[in-house]
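Apart from one protein chain that is not included, each protein chain of the complex appears where it belongs.
Letters A, B and C mark the chains as written, and numbering starts fresh at 1 in each.
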């Protein structure tokens, strides 16, 4: 039997708190899960610094990837049962695309590293490129398995992730406004944070999902369940993903890594970092193997070591702030009040902080979470199929979705040491300075200072 | 105002997936949570190797400790509202014990280290002793805070954990057959594994719990909810905590650490372990500071490094098996079939494995999980209070509980490399040897071999 | 002890699937629950004909009323704990209003009758007036109990329901845009229908709710949980309360009752209705006692009897359609297409149906469910309290809420016998007529017919 068609002697299940069970029948999928590259995902948190705010959200990317696979499997089953293609080009589902869809779903995040967003910011890595490299490079176990399916299979899987695969249905299963990826992470992040914002009716959405010529659409009579999902997504951004304290911990991490890199580059002999596994990244000379040796625990191990043993006082302090959860304080600002920030930085400097490493700004608009942009380049909206066969875009018929479409949602924040907000005996000598600083702020927002 | 009585300006909440919210009013509690010793618990998994079997169970001891605090807080509130003491010795609740109960609940697990059970086995550490040391040693932030309450307060808190505190009600809240610790971990481990075995009616149990002279008892009209909790606990052991694959991964870890220690001690110059933070433990010369620098991520970091870079082949291979999840296979045995194991070990050795590091046995009876032993030394059973005020022990009135009382539940297993169960082309040369080995096994159990 | 202050010897609990437990401490509340008037609510479904669409939603008003009481109890507890009044007029919570709030919450729906909305339409009853009458009439057990609190207590409770009670906080607890009534029914109806649209974070909303001079407001930092509740409410209307099939069954019921009334009034001797308990209503000469003898089961009993035994063919048929769930078909229309309805009615008549009893229109805008109208007469919006103490109305800061504010949501439908949509052999002789009728409809909507 061809490896592509090989089934496990007995279906394997993974107990999952979100989907109850995750079902694996294909040998290929079972083998991919067992690769070192995939097992590494157990050691990379799904939500990075968010667990500093929502302590329950300590889940890794491993469960999420299984979940995306499971949802994709269910979509494929549904399509095969209800919409099997009869002849090429009829816009229905071609079962020969099943395995590529399942593999792409399982592997879509395999390139994610520790504290992805921040790490990429400092070290100029790109987790999507690395995902594709893990799939196509002949040095990985993943690639070795995929090649057994067929020599061009790795490229096919990678092209799904790159959104260039020839069948848009497969691409949109994994990556579109209402795809297996987003559906799993909303449910999963809701479950683990203990919030209920991202809890929507997955069964119903899967039920009304259907293939068409240009991808995937939804039957219009189930419009409200898609609407519910979009609203849930919006609320998860507002309440969980954009949470100021998580972002603050990301800022601490960002400055910590920046400081370490600075010490490495400018004090090559004396930095005392002892961070072997990070060296290739400080040097900007890393290969895939280097990347795959990193995970959350490895970075934290260095931070713990720096906290206790680093010579540089700023590095020691920032490592302490990160490891022991000492977030920066933050205030909102806008275009009008932005001009106050330099003045505030001066006061922070006068209070004894190196503002390069103790202040920063962060814009939640920039964060890697999308809201609903039906007109965004390369992003198609969600299409509903009406009884007469015509398509209509969701935001044109849902007043709720329309309300949040194409609108920037989020805020800009200025981060700085919490000490600046203190008052009382301990900080005696800085008291006047702190008071001056605090006059820039009202209701957690920077205000124009009078006079 | 006294520090002990100081309340936060505004109650603080932690969103929790199990208890919805965890409420903190006392400044002391908020300060304890912010200590480095307590924050370290974020980096120690609650269930160790269990997440290799139940991938959802990646939660840390941090959330559990908050949960035990929260349940204890609710017990105290209930006791204060319904059973406040009127005069000394009346067996009712003395509110002046509230803070010591809350602190002991929060800190009861603070000495837990990475992969506790296995680590202790190899390095002879004792997490309960370390818990008490963290509380009473003047080198910790925890102790510094507790001392502000009163000079003897750390000793009081430690004595609750040691079960010597003068008020048995406080001791039994934290540690008894139906205590805040067990109640939280059953609910929490159920939630994160996605099983429902440990899901009982916490509200009802708290409602029927009441203080009496010798500790805590339960109103007999709520007997069934306590029964349900005991059964749930029993099922969690059977289904989750004793799971053979988790235990197998613990065996791999045990052998891995044993090998590393062996190399360190017998090849001091050439072992190339580069495991600075573990050295004090290899030497059996560690202090509290050394201990507090360890966590799951630190150990994993060494394992990753060994997997790729260790010189010793066995160390490299065991690190690979642990990091990439390659559990040993296992079979059950009993007193009768125990004698087969040496024969099986011989075959394993003949197949090329060092049986010191590739085989082991494990008895789930030994695991640090208790079943219901009302007569166990130092462990009192669960007492029910009848309408006429008399007490009766649970197992004497519940046939279900009686069925599992004082009975050993669990199994003995022999662990060995999965390769021994393989067949087919790849293993050609060992084929006859493997077949011989497999004749010792039927239905996953060792059998007496004929002839 | 005064009756008003009397507590039960032991707190009583009701197991509730929505709130887990409902707690009763006051003798007054326990006594009210035991009255025949309150027990009658067990025999009146909360959602009327909705259970014909969502079969799980068979719950009665009894549980809902307990739920509204429980939420109000929790609000009062929270207000008393965190915002107790210090001096008159300080806008904080006066605990002496607790009992009136609890009683009003418990009794707010006690005047609801069987199939309320439709019954009121045909018989010109008014459940709110009857609620007040049950409270203030000296013929009821409810009134007898309330009077024991104090002679003017019944009037006080009634005035809360009438929204004229002097303390707007109490009024708004029971009746405002975010009150105990709406909060309970959204959670409860979600639970019983098995949808999750109405599932919001009750704990968090209760936590941020606070009294102020003119009623109740919410802390602005919890804005998103109120937003979530409003969106959930909107979705419940769209998905559950406005469901066309439930409305269709209401139309059948409406026509059925109209027919019975017609027969009673125009054929006094020969109608053969045998509906003793309905007679006072056919006559428009009913008293409170008559009203309290009715419930869902009594009406259904007449319908069953009519279905089998009525002489009038239309009555028999409509009773069959209602009892055996044969909803009318329906199509949407608007101002433009309204003019087609008379033409369609002609065809229906030609097909043999009395259009007085077999067709009707229904506008979901008229249904007794409110969406969010912050500017509606007598309805204040939801106010958020900012850190600096100023208030701001929710829809001005939430783009989601703003999207649905003051906008009509719902549809107008024309109802008619399903037979008109049939085709095929059975209906041979009406075939051309049916086809003509169906040309008026496209995508479940009336269209302008060409020609």
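Couple of notes before you dig in:
In this text, a contact is a pair of C-beta atoms (placed from the backbone, for glycine too) under 8 Å apart; a residue touches a chain by one contact, two chains touch by 3 or more.
Since the structure is predicted, the reported quantities are computational estimates derived from the model, not experimental observations.
Only one residue from C:14, C:83, C:212 or C:264 touches the chain missing from this view: C:14. The chain not shown here is touched by just one of C:94, C:120 or C:293, and that residue is C:293. Note on the undisplayed chain: of the listed residues B:239, B:355 or B:380, the one touching it is B:239.
Only one of the listed residues, B:14, B:197, B:241 or B:416, touches the absent chain: B:197.
Although one chain is hidden here, its contacts on chain B can still be listed: residues 195-197, 199-201, 224, 227-228, 231, 234-235, 238-239, 386-388, 399-400, 402-404, 407, 409, 442-444. Where chain A meets the missing chain, the touching residues are 13, 20-21, 203-204, 207. Residues of chain C in touch with the missing chain: 14-18, 20, 34-36, 39, 42-43, 51, 54-56, 58-60, 62-63, 66, 191-195, 277, 293, 295-298, 300-301, 304-305, 308, 320, 323-325.
One rule holds for everything that comes next: only the chains that are shown with their structure count from here on.
Farthest chain from chain C, judged by C-alpha centroids: B. The centroid of the Cα atoms in chain A and the matching centroid in chain B are 32 Å apart. Chain A and chain C have CA centres that are 43 Å apart. For chain A, the set of residues that touch two or more other chains comprises 195.
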